[in-house]
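Dumping the structure here so I can ask a few things about it.
The complex is shown incomplete by one protein chain, all other protein chains being positioned as in the whole.
And now, chain A:
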Amino acid sequence: MDHRPQAWGRPRDDVYGAYDASYLNHSAPKTATQSPIVTGTSVIAIKFKDGVVMAADNLASYGSLARFTDVKRLRTFLSASVVGFGGDVSDMQFLDRHLNELAIDEAYEHETTASVSGPAPGQLNAANLHKYLSKLMYRRRNDFDPLWNQILVAGVDGAQQPFLASVDLRGTTFTSPSLATGFGAMLAQPIMRRYAATEEDAAKLTRDQAVDIVKECMKVLFYRDARSLDRYSIAVVTREGVELKEDEQLEKQSWAFAERIRGYGTQTV
């Protein structure tokens, strides 16, 4: 007599063999990135009077190894917006291909007059693009198949005002006069906020000031972020379109400060 009521009336293994439950154990759902492998570090961006400046270095790291030193992490979209990617590089490349498709579809639907640079009326602007990417990222997190990136989107919105917003691997979105991902949130964001604490402050900055601030931040990041590089990409996006420079070199570095810091460089004593 078996005293467990659960067992009553059930086929016994010694009579029928073990139940083949393999069809119940469908393996874990197919997912791509469960943790980032090859990664890009910070992306930083700041708004100014009539646009946005964004920068990211050209390094893709494999853990602590500086693996690929010529990876462009900023891309343009329809010559009207800039997208900057932090986090996993393969997911960035997936999104890049996806955005290329989207841009082609958009270009067919709304034909541009060749003489005019920048976005054609009716085409996706930066605000639209950000909404699109945030829905994409949120959908992927709901499927437990996240794209392991933090993304900054810059350009102009529907009212032709400078637009800057962020979306991350969980679909969290936010905007601010200046934004930075990864290490940049600790090191660059405080510097940028000194110049553009509010939208009003940002609206007073000139293009040259904004570019100088971003370059200064990239220098600080190279000094202190071990997964960074002194070659970087910088983009300026305005109503007129995008100017993207992809092979810039950090200027006017001074490592004099390092001597005074114990444990920073080669220690003699």
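Simple rule for what comes next: a residue touches a chain if its C-beta (ideal position, glycine included) is under 8 Å from a C-beta of that chain, and two chains touch if they have at least 3 such contacts; residues count from 1.
The working rule: contacts and distances are computed from a predicted model.
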| item | value |
| --- | --- |
| Chain left out of the displayed complex - its UniProt protein name, from "Eukaryotic translation initiation factor 4E", "LexA/Signal peptidase", "Proteasome component C5" or "Gamma-secretase subunit PEN-2" | "Proteasome component C5" |
| Hidden-chain contact residue, picked from the options A:G86, A:G155 or A:G171 | A:G171 |
| Residue numbers in chain A that touch the chain omitted from display | 2, 4, 6-7, 10-16, 18-19, 21, 25, 27-28, 31, 34-35, 134, 138, 141-142, 144, 146, 166, 170-176, 185-186, 189, 199 |
